[in-house]
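Have a look at the structure that comes next, please.
Missing here: one protein chain of the complex. Every other protein chain is in place.
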Amino acid sequence: MNSLRHAALLAASLSLVLLGGCKESPQVLDKKAGEYQGKVDTRPWEGPAYKGDKATWESDLRARSGNQNELRRMPD
Amino acid sequence: MLVKRSNRPSGPASSAQADTASTFSAPRGLDRRSFLKSSGLAAGVGAIGAGLPFAMVRPADAASDSKAAGAVEMRRSVCTHCSVGCAIDAEVKNGVWVGQEPVFDSPINLGAHCAKGASVREHGHGEHRLRTPMKLHNGKWERLSWDAALKEVSEKLLAIREKDGPDATYWVGSSKHSNEQAYLLRKFVSFWGTNNCDHQARVCHSTTVAGVANTWGYGAMTNSYNDMQNAKAIFFIGSNAAEAHPVSMLHILHAKEGGAKIIVADPRFTRTAAKADHYVRLRSGSDIALIYGVMRHIFENGWDDKKYIEDRVYGMDKIREESMQWTADKVLDVTGVPDDQVHLIAETMAKNKPSTVVWCMGQTQHSTGNAIVRAMCNLQLALGNVGVSGGGTNIFRGHDNVQGATDVGPNPDSLPGYYGIAAGAWKHWCSVWGVDYEWVKGRYASPGLMEKSGITVSRWIDGVLEKNELIDQDSNLKAVVYWGMAPNSQTRGKDMLEAMKALELLVVVDPYPSATAAMAASVRKEGVYLLPAATQFETSGSCTASNRSLQWREKIIEPLFESKPDHTIMYAFAKRFGFEKEFVKNIKLDKDKQGWDEPNLEDTLREINRGTWTIGYSGQSPERLKLHMKHMDTFSAHTLKADSGPCAGDYFGLPWPCYGTPELKHPGTPNLYDTSLHVMEGGGNFRANFGVEKDGTSLLAGDGSASKGSDLPFGYPEFDHTLLKKLGWWDELTDAEKKAAEGKNWKTDNSGGIIRVAMKNHGCHPFGNAKARAVVWNFPDPVPKHREALYSTRPDLIDKYPTHEDKKAFWRLPTLYKTVQQQWKNVGKDFPLIMTSGRLVEYEGGGEETRSNPWLAELQQDMFVELNPATAAERGIRDRDWVWVKSPTGSQIKVRALVTPRVGTDTVFLPFHFSGRWMGQDLLNFYPVGAAPIVRGESVNAGTTYGYDVVTMMQETKTTVCQIVKA
């Protein structure tokens, strides 16, 4: 991970020098075939809304799913 | 290789991520729109992104400059794009509408939206809105201040009033106004002194309102979208709900999946037909023949509900006689539908009860529209399907508040609540408004004109162009105010352009400058003003969905740019015209952020409540409506009833009639004329509105057919002070009520006492209990009759089923029938294709608003004509070719060919939402800079022909003729 981070930082500083305000993103210089080369992401329950509480997030999502089932509110 | 998030470094949000992000991503404000502007939209659509044409700061920009990241507030509103009434939750941050969330709690839409509803947030940003008042000067659009605009417009209008009388002006109102605004506009026009006002309903469901109300009492959808869940068979004819009312399909497909049979009859295999069990292709305009064919099978097989007819229907024997004329061969000849399919419709409707029917503009927009809709009513009466849950006539209205604007808005033949315009009606409303009847009378040119129906919006062009000696008012029209309606939704576009040219003054009040601006600027150099109105998301107020439920909208954001809500603009004009005090006698004034006076909308609704007894707009106080909006989750999505919670017992939105005062706590009426319920629980019966006897036959309902728990278990007339006295119930009124009710009937007793005693104490319906009329003897065709369209490709059928005689003075204008039909009898030789029109799901009405929304515009970028592969091949036309659609009027429009088996070989279909191109020419340069819609196209109505309903002046759009050639 360190090398990746290093590369990203290097690219970042290079881009600042070379590209100035061009808004072009830094390119990945070092890549391992078949392995994700991008930035890491957080899990959805790790954001400000759930702060790592995965169980509540899952439960909320299940409850929310029920809104897609109109049969709950339209009995025969 | 699978890379999982577990590969991420331990600990909270990685610093590498943050570092990298900061290197390339310039920090931005929170305004999502500035992002949108810079993100490629402008490049994608060419010239429209040329930047802000006006040097002003939009409220949205101003708000996002504020450093403080405000909290997100939720505001609840209702979609403005059709009559289903889908609720919307808006997320607002720092005054900017930043997000839209589904309202799962709504019993009507359960969070669901079509393309239009899912994109309404765009109106809260409105890149293509009219931003400031403008006027046309030397052929160019110039900006002017509100003050200058109000001054110039009012001076010009007053000069015309002085010179040519108040009837020389025409006021086109809007079905997109809230109930309160629509109501205020009728009052405004009355105080100006004319009945020359109208709105979209004229060209949408006027024939329904007149035909249905004259059959059984009220001119509205009898049941509801939700109630269709209870139907066992659903017959669509002239309705493409999947595109025009998409969310209704949530309820309809629910019924289908529960076993209901769906039949769609239409000249075109629509998206709705694609979901049906059976599709029946009929020739456009032949509905009555088809319906009689169906009824013949019903009568022949004894499927009619004899007891129901005996007790609750007048004149069905005449309908039976007429239907027997429609033998299989005749039906086939006129409609093109073989007898086995006709039989299938009859059997499906008769053997799967309760069964319901749905119709829309496919039935209403004909010169025989009033008769077509009555034939549909008769079909349902024969089957005993009216006043029954799962049955009824489910007439889907068009605009979000077309029902409400019809009920209480600017109609040329009635004051709010269908009171009419006879002296009694004026006196009733003057007492509610708190103004002197004599004063209002003095505002009119004459008492005669005060009680004479005005010109309809479908004919204002003739009010301008017709020879003066032939019109039934003093002056021709000199000024027209388009206050929230598109011109391209009216027929005879070519004549309209001439009328626009001839006017002295044209004023457009609209959030979008609309096609009116561009059309007018293409033929004029002066005398056109554009005033920016706010959308319904920038104000509050109630609106009435097709099922008669009222919903209260909260203001989501402050009016954008320099726009003002319509009622604020009305008041500003009232001040200039000198009747502002009378205008808001009972209505508080609020100050808006710029210090303008704004009539209070809650007070306005209370005034509507105090006067509109006839149709039960009296019980829906703002407090009750707001409570419903807050507790939507307590209402059943099946019955619309709240079984618990603060609204327990009520039906959602207090669907009208919600009789009596708000204190009476009437729950609203889910299904009209339903005798299985007590009147205080939303029950009812057919209205006694046509006398008690006709030609020796009683018109009152039969014994035992009153609503549940009625103290009068038989037919009875409507309630007034004498009936109450005769029954010995008079003393149940309080002293104050007695004073108000003396000499009055239930419609004019402003205490609501007569209604209270009849309903609450005795379970009786204030409007009486009568039979429905299968024969409407006061209409030109009492028994609905098939008549060929004025422009028909079948001269042989014109001989057999000719149209009506010409009319000399009809809604103040001479109106031609036979003359036109005979003149164009052989039009089919040169114009052999039947031309019909309809909706696309992405757009609404004239379409300027929705075609200005990039999220919608992207989905339909070209005006087109659908034509059958065989029709195309005969003309050497390939799919996507440019073609000319030529009309007998001499008009021709250039559109794309869409070659599809969706239409038969004899018919072509064009959507009606386009404008901004005119007979091959792009009108872009005639719009104010930056305010043209993204997508422009030819208007189908540039090519439509003459033809009007013989009762309501509805225009004929669905059956005319054309020829198509390769461009």
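Observations, loosely collected:
When the chains are written out, they are named A and B in that same order, and each has its own residue count from 1.
Definition applied: contacts are C-beta pairs under 8 Å (C-beta built on N, C-alpha and C of every residue); 3 or more make two chains touch, one makes a residue touch a chain.
Here, contacts and distances are computed from a predicted model.
For the chain of the complex excluded from view, the name given in UniProt is "4Fe-4S dicluster domain-containing protein" [choices: "ABC-2 family transporter", "4Fe-4S dicluster domain-containing protein", "LLM class flavin-dependent oxidoreductase" or "MBL fold metallo-hydrolase"].
The chain not shown here is in contact, across the full complex, with A, B.
Among B:Glu243, B:Glu848 or B:Glu956, the one in contact with the hidden chain is B:Glu243.
Touch with the chain that is not drawn comes from one residue among B:Trp141, B:Tyr170, B:Tyr279 or B:Phe537, which is B:Tyr279. Residues of chain A that touch the chain left out of view are 23-28, 31-50, 57-58, 60-62, 64-71, 76.
Residues touching the missing chain, restricted to chain B, are 2-6, 13, 17-18, 20-21, 24-25, 27-28, 30, 32, 35-36, 38-41, 43-45, 99-100, 102, 104, 110-119, 121-122, 232, 242-243, 246-247, 249-250, 253, 256-259, 261, 269, 271-275, 279, 302-306, 350-354, 383-384, 388, 841-842, 854-856, 858-859, 900-902 (touch as defined at the top).
As a working rule, only the chains that are shown with their structure count from here on.
For the pair chain A and chain B, the distance between C-alpha centroids works out to 46 Å.
Remark: chain B residues 1, 3, 5, 7-9, 12-14, 16-17, 19-20, 23-24, 26, 102, 104, 107, 110-111, 229, 250-251, 254, 258, 636-638 touch chain A in the complex. For chain A in complex with chain B, the residues that touch the partner chain are 1, 4-5, 8-9, 12, 15-16, 23-26, 34-36, 39-43, 46, 67, 70, 73-76.
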